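Quick one: structure below, then a few questions.
A single protein chain has been removed from this complex, and every other one stays in its place.
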Amino acid sequence: MNTSPDMSIEIAGIPMRNPVMVASGTFGYGVEYADMVDIGSLGAVVVKGICMEPCDGNLPPRMAEVPSGLVNAIGLQGPGVKGFVENYMPFLRQHKTPVIVNIWGRTIEEYANVAAAFDVVEGIAGLELNISCPNVKEGGVSFGTDLRMAAKVISAVRRSTKLPLIPKLSPNVAGIGAFARMAEDEGADAISLINTLPALVIDVETRRPVLRNGVGGLSGAGIHHFAVKQVWDASRVVSIPVIGMGGIYEPDDALRFLLAGASAVAVGTANFTEPRTAMRVIAGMEDYVQRHEYGSIRDVVGMLQYGQVKP
Amino acid sequence: MNTSPDMSIEIAGIPMRNPVMVASGTFGYGVEYADMVDIGSLGAVVVKGICMEPCDGNLPPRMAEVPSGLVNAIGLQGPGVKGFVENYMPFLRQHKTPVIVNIWGRTIEEYANVAAAFDVVEGIAGLELNISCPNVKEGGVSFGTDLRMAAKVISAVRRSTKLPLIPKLSPNVAGIGAFARMAEDEGADAISLINTLPALVIDVETRRPVLRNGVGGLSGAGIHHFAVKQVWDASRVVSIPVIGMGGIYEPDDALRFLLAGASAVAVGTANFTEPRTAMRVIAGMEDYVQRHEYGSIRDVVGMLQYGQVKP
Amino acid sequence: MQVETGIVQEHFDIGSGYRRLTLSAPTVCPQVKPGQFIHLRVPGLGESLLRRPFSIYRAEAGAISVLYKQVGKGTRELAFLPVGGYADFIGPLGNGFPLPHPENCIPVLVAGGYGVAPLSLLARNMDLKGIVFVGGRTAEDLLCLEDFKEMGWALEVTTEDGSAGLKGRVTDALDAWLSKGQKAIVYACGPDGMLEAIDKRLLQHELPGWLSLDKHMGCGVGACLACVQRVHTEDGGTRWKRCCCDGPIFAAGEIDWEFGKDAS
Partner (left out) sequence: MQVETGIVQEHFDIGSGYRRLTLSAPTVCPQVKPGQFIHLRVPGLGESLLRRPFSIYRAEAGAISVLYKQVGKGTRELAFLPVGGYADFIGPLGNGFPLPHPENCIPVLVAGGYGVAPLSLLARNMDLKGIVFVGGRTAEDLLCLEDFKEMGWALEVTTEDGSAGLKGRVTDALDAWLSKGQKAIVYACGPDGMLEAIDKRLLQHELPGWLSLDKHMGCGVGACLACVQRVHTEDGGTRWKRCCCDGPIFAAGEIDWEFGKDAS
């Protein structure tokens, strides 16, 4: 009765003690939260997006608070592969928790290069591939909203790394299922979704965008049930595992993703308000597994009873 | 100083006393709110979606409250053209406020028929065309997320009516601009956006969707800044007027749409919480025009100073 | 129907986990019919929370009272509203119980949970006295019993665990009474299951009656179509009615209890 339930899960060949990770860009490189969060208790740590070279990101202001969420335009500031490996990997290697590196690029070559660079770094469990970046060679259209371009990126990265590969899908597409299937076809080991939704916050007094970059990405509680729908659409058309994220604050939010077909989840924006959200979510999920007498958390995955109604 | 500012605007050839309408499905047929809201003070009334025949809509539960919004799956219950004209037009004709009828169909023919039917009805200022409906002839894919199908609907309706035609765009597409341009090319007099975002609310205890229909549409404050971004993207690529909607609760919310390029706005979900939202929004916009010494509300349209940053 | 901003005049526990909230309502109060409700904006929960519907328990001296239980986000927040604070509501809403009460019929009230609230108001507005059946899971779930005693009504209490009154369901007590064959008209308010059971009995005994039905509501005024209930039509078909404005009171035999059940 009181023995803790089986929460372990394997995603893209990465064994995790539980299915609750922290989302890229919302937990720094782990070390920032180490005083308050037991890194060892997390399913995995996904670090802030890294590209080959150090990147300055956007000018501030970079963040705006909105109803039930926030809009950010950090702009992928980061230390580059070398800076990350030197400054942060020693800390991250101290824990048994899998480290998933979120990578990005401005061109297909850059994507491939950064993936290859991480292939030889010790202590990295897998790569999450942020495809929601502008393709500087094609007029700045986001890779992630163009099926053909996204396929090229994933395929190039797949050929550059033997690490487990987890493309992270953009939500603002007409049919997320097609992107999910394409990712599987291109050799992804898992997919994660959703990234932020494009948003524009305007200050009506100055008549300017609040964020210096203009547009930003919307995250938080307000997008949660939209994200669950996307995960449900994606998970039904692929056989690789799905990692769900978007507005997880409570255990129930995480459970919704699992019921909708995700094998794991990531806590994002909530970390800023409550750094211990992932730990609280894990505890609540354990309780759920016990109360409902599931054999393991894996038995919850995809258990949504959608009824006779057609999708 | 104290004379009320010029709030009038013309959308799709429809003169309105101000740019604040009420959104389809959130204000019934006007009569439901007549005790509390001065219908005569609104820019226009957009009625709940109507198709040719009476329609039962979905089984309840049809609505779920979520953070900063709600998810609905009413399923387009309505009295059909005949029922609407007989039961509701006599009331609506009593006011000088333009009546815009939101129409929908399951096939292109149905869309065209309902448009033609309204062409001969007295007292209708224009048609808003809800293209976010499943195409029953093509496996239930939404017309509104397929550029080719959406074009066919708009073109068929355009040929069936001489009334001002306002296609209402679906937000869950990769590039709303292409849909906006297509609408203009097919002869639309204005476009409105956004319709609700697809969402799935799951009850983790029952493991079922909260809504009987399964999925529903997300609306309210949580989608506001996403909607503003969509309006901004759309308004820059068309020369026809844009009507912005999504999460308007305060005058500032409406002003953001105007700054982003909308010529008018519609108040939706907020009506349920505060029926007098549109009236309050109009008053706040008047104040803004005066404080900023604009000649008229029309001078606010598209005045966003986006800066040098590329979109 | 109006939007009115009321000042909290009273707000206190009445036992069984329920609280009574009294709001000044000079405009709305005089318009109230028993069985109607208000759609209350819970202060302090931000713009986007939907209003919450509550049956009117009292409408007198320019004020309106409701009884509520803390069951979720809205009612938990509502409990913090201090005397002297403000809350705005739309009301009175719904059709209310048809009045006057027909002659030569014994009025029979059947209540479950907060269903006693509108029935207590109905009893107060009747000249006749009748019998009221109040049921709950345990003694803890019963409220307003004193109201009916004070008004001189006969009272039959049932609890599922036998902790108060007869052990059993409210319909068991009702069955015993109905079997006497008296000419009666029934007014009922409570959970769907209870109402369906009562409706079946009214049909059996060919008695008239009125059922007050609670559905989750969006607008409360008929605009959103969230609160629909399927009803039989005269031509043998069925159609939707909106609980908020076509209801919440439905005639015995009117509701189509089967519609949609099979598809679930």
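Should a chain be cited, it is by its letter among A, B and C, assigned in written order, with residues numbered from 1 in that chain.
The working rule: contacts are C-beta pairs under 8 Å (C-beta built on N, C-alpha and C of every residue); 3 or more make two chains touch, one makes a residue touch a chain.
As the structure is a computational prediction, the values presented were derived from the model and not from experiment.
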Given A:8, A:41, A:77 or A:155, the one touching the chain that is not displayed
A:77
Touching residue (missing chain; options B:5, B:43 or B:67):
B:67
Per the whole complex, from A:95, A:181, A:207 or A:276 the residue touching the absent chain is A:276
Which of these, A:15, A:40, A:60 or A:140, touches the one chain of the complex that we don't see?
A:60
What subunit A residues would touch the chain not displayed?
25-28, 32-33, 35-36, 48, 56-57, 59-63, 65, 67-70, 72, 74, 77, 212, 220-222, 249-250, 269-276
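In this text, only the chains that are shown with their structure count from here on.
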With centres defined as CA means, the chain nearest the overall centre is B
Chain located farthest away, centre of subunit A as origin (C-alpha)
C
CA centroid of subunit B to CA centroid of subunit C, Å
36
Please tell me the distance, in whole Å, between the geometric centres of subunit A and subunit C computed from their C-alpha atoms.
47
Measuring centre to centre with CA averages, how many angstrom lie between subunit A and subunit B?
33
Residue ranges of subunit C touching at least 2 other chains are 46-48, 263-264
Note the residues in subunit B that touch 2 or more other chains, in rising order.
67-69, 212, 221-222
